[in-house]
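With one protein chain removed, the remaining protein chains of the complex are shown where they sit.
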Amino acid sequence: MRALVYGGPGIREWKEAPDPVLIDATDAIVGVDTTTICGTDLHILKGDVPEVTPGRILGHEAVGTIEAVGDAVTNFRPGDRVLVSCISACGRCRFCREGRYGQCRGGGGWVLGHTIDGTQAEYARIPFADTSLYKLPASVSDEEAVMLSDILPTSYEVGVLNGVVRPADVVAVVGAGPIGLAATLTARLFSPRHVITIDLADSRLELAKQFGADETVNSGRDDVVARIRALTDDLGADVVIEAVGIPETFELCTRLVRPGGRVANVGVHGKPASLALDKLWAADITITTGLVDTYSTPTLLQMVASGQLSAKPFATHHFELADIEKAYETFTNAGTEHALKVVLTK
Amino acid sequence: MRALVYGGPGIREWKEAPDPVLIDATDAIVGVDTTTICGTDLHILKGDVPEVTPGRILGHEAVGTIEAVGDAVTNFRPGDRVLVSCISACGRCRFCREGRYGQCRGGGGWVLGHTIDGTQAEYARIPFADTSLYKLPASVSDEEAVMLSDILPTSYEVGVLNGVVRPADVVAVVGAGPIGLAATLTARLFSPRHVITIDLADSRLELAKQFGADETVNSGRDDVVARIRALTDDLGADVVIEAVGIPETFELCTRLVRPGGRVANVGVHGKPASLALDKLWAADITITTGLVDTYSTPTLLQMVASGQLSAKPFATHHFELADIEKAYETFTNAGTEHALKVVLTK
Amino acid sequence: MRALVYGGPGIREWKEAPDPVLIDATDAIVGVDTTTICGTDLHILKGDVPEVTPGRILGHEAVGTIEAVGDAVTNFRPGDRVLVSCISACGRCRFCREGRYGQCRGGGGWVLGHTIDGTQAEYARIPFADTSLYKLPASVSDEEAVMLSDILPTSYEVGVLNGVVRPADVVAVVGAGPIGLAATLTARLFSPRHVITIDLADSRLELAKQFGADETVNSGRDDVVARIRALTDDLGADVVIEAVGIPETFELCTRLVRPGGRVANVGVHGKPASLALDKLWAADITITTGLVDTYSTPTLLQMVASGQLSAKPFATHHFELADIEKAYETFTNAGTEHALKVVLTK
Partner (left out) sequence: MRALVYGGPGIREWKEAPDPVLIDATDAIVGVDTTTICGTDLHILKGDVPEVTPGRILGHEAVGTIEAVGDAVTNFRPGDRVLVSCISACGRCRFCREGRYGQCRGGGGWVLGHTIDGTQAEYARIPFADTSLYKLPASVSDEEAVMLSDILPTSYEVGVLNGVVRPADVVAVVGAGPIGLAATLTARLFSPRHVITIDLADSRLELAKQFGADETVNSGRDDVVARIRALTDDLGADVVIEAVGIPETFELCTRLVRPGGRVANVGVHGKPASLALDKLWAADITITTGLVDTYSTPTLLQMVASGQLSAKPFATHHFELADIEKAYETFTNAGTEHALKVVLTK
């Protein structure tokens, strides 16, 4: 088969690779119908994720068709159309028993395109198929479904649910990339009074409005703290969601939150940030971090199927799978290309 | 009357001051029978708390007797023996309605010995008496009760309850001063498997054992991270309570906590700390900060009254109220004096 | 002044009554601009509520203008336009401290038009004004605001929040009177997948659709259990809200709920019901009962003000206050009159 293979920092190639085979009784082989590229893949290509070694097939998002299943797989059979979750769950370890699949100690967690070969390929081996794949109803298209591999559950669980958004809340989302926009969209499920999305790019802020932000702030131009305080009787936002991953944006979040409020970090950070405990020690704030667990995937899938959530607008660019190198170009220049997610189809 | 008056950084004096009088209909005047000194009072004397201006009577902890009440006070009358809470609660603002009395926006919060005169005096005016004082049963002595003004609810609410200690948990308490010891004691209410208390002073660690720690670590000598990992199958502690208030100890807490665990900050910080988001962004951790709300005071009082909690051992040194300057000397040198709380009695 | 006075079972009269006066320092006198009639008032008139004695002025819902306040009232002054909550809160007792104002042991709870004179009058004395009244923004009309006295917080707190409605849930609301419709409306705030409202009257079910039900079932005609099971993969509803108050409807609720689901009783019951523990003991269900606490009133008020919640459609009939006897006629025959709430204006 052909696959997108990591060759070390800066090097990727769409090339021939051995077909994956069943290794464990709980494995499935999935024929990839649709996949996409994640910001994390770009980090890997920069050499920021040293666990990924040359020769690795990248990608942890996909919609596909079951080709073969191991002896212990009971939920799926060849021909089933499935969503591949970015998180694999052994279903047996202490963390999986608590629904914290992202922290799986039994061989799962984020492994696809990371410590084992991933989904940017014609075929992929998915471990723990029964607890890591989801059957797709016909009413959900591939391009909608692939948003459920990672960005929708990540923004919903790690941002909106960890942030505990409640009716009438003021929610600030810092960052209007795909994750920030998905947080903007899914925060709406709890009927906040205001969702304010913050970014440096006006084009992204325009998008944020389409995804449900009723206020936007360009933090390069406007005083975000003042804007939030004006909307909140000088208190600050009830919930602040970090969706960038740099010290400055995290620190901004802690200035935006009200006493008693919550900061939910979703961003992938490469450096420590400063935490202003001198100002915050008495402020009753809660800060959470997290890797997605995908416990919400069935719920989100149901809402996409019923039309409650619109996943389509994330798919801004389409390519054939064989053109994945072009897709990487486009996604690498997401800002100038006005790209959110690039959808690759067989 | 006589009172301990702040005279600016480094200056305090036990001297004549005007008797307090009823100002608002919700006020009470309390004759102070017993009071104590808090670490925060030392911070004020260093000049670290600029809202405290010269002339202020210090102190926010006391047991006393009602002398007079305003027209709107219905729960108390002269002669009642009462606990003075370190937090005053207007009972009407948004935060008081949520039980977040520490964040009161209606004139309460931490005001005693801070923005209004406090309890290190023969008499004190207590605002919002109905929602800020607690009637004391005869079975609870003054020296036990005064521990309920601040250190017991602070360590219990901001440390143990924010940390969500559960049966069989491993709990690490960083700092074995009065707050850390009170956290050690009250964490036991939830039947953790291990409470490990950490400090630099062996004498404090000895005390920690008496307050319920079943393990102690001298962090100046031993590798705390290694010790906690050895006890937790290499995962880290379920709950870590910060009870010191400097960057190093907070940062240690974030290294001690397991994936999915909680860090509850109780320490009063004067500087920002570093938050290793590069290591923690995917670790599902929760960090909380907080000022005590004293919502737990009735519960804790009941447990002291019933003997479930032993508050007496905190009272290591006793003075007459008029000797408060000597008491300040002792408390300032708590380490060499082996002092936890100094109890001042009329 | 004139007031609607209870004269014993079956007897009510709009007649002269003494003007209310300030009794306690925490009282306010409110000039009633708008009031309404509650189903509970009809129960009282049937003699079902024996604590209500002849001579009592009825009514526990109103919007009005402050005429006078006691010395201890700090949040309001004459001329303020206020919402009168059906629940008065002393703000000091153990239950008020927990936000359970409905259970107030300090002289509050449901007292208006029950154990003290109420709001169906030109003036009313409101005890504990600071914790029982809410200032109204100009953007909220009287007829919208009066729905916040009782029906909106009751259905939201006791139905939707006790029922813990979550995104993608299937919610069944049994009863399409004002409370059931308000539960239908406010359940939507949590983005359930389906809200199914159940009643015997098709006209009410039509209304339910306008209030947000996407399915309705006439339980006199259709098999409700079968309909719910068909929508839920044969499991049952995630949340069932009882909004009628008779044994049959409560028992229906326990047949509609899925394993692991919740039944939130809002209905006022006059008789015990049967609880099929033989079928339910292993089903992991949760049943809640409750009197409204009105802790959600500020939140709901904000959502009415911002247009997130539409309170107007509850106001189906309008009368002058002096015509309250006619209004009682209409409300007593709510079914044939197609009445939800009758609004009485000065």
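Here the chain labels run A, B and C in written order, and each chain numbers its own residues starting at 1.
We take it that contacts are C-beta pairs under 8 Å (C-beta built on N, C-alpha and C of every residue); 3 or more make two chains touch, one makes a residue touch a chain.
Everything numeric here is computed off the predicted structure, so don't read it as measured data.
From the set C:R100, C:R125 or C:R227, the residue in touch with the chain omitted from the display is C:R100, counting the whole complex.
Of the candidate positions C:A208, C:I285 or C:A311, contact with the hidden chain is made by C:I285.
When you scan A:R94, A:R255 or A:K346 for touch with the missing chain, the hit is A:R94. Annotation for subunit A: contacts to the undisplayed chain at residues 25-26, 70-72, 74-75, 91-92, 94, 97-99, 106, 130-131, 295, 298.
Across the interface with the omitted chain, subunit C contributes residues 95, 98, 100, 102-103, 245, 247, 250, 259-260, 265, 267-278, 280-291.
For subunit B, the residues touching the chain absent from view are 167-168, 188-191, 193, 299-300, 302-303, 306, 308.
Here is the rule we go by: only the chains that are shown with their structure count from here on.
Look at where the CA atoms of subunit B average out and do the same for subunit C: the two points lie 42 Å apart. Contact with two or more other chains is made by no residue of subunit C.
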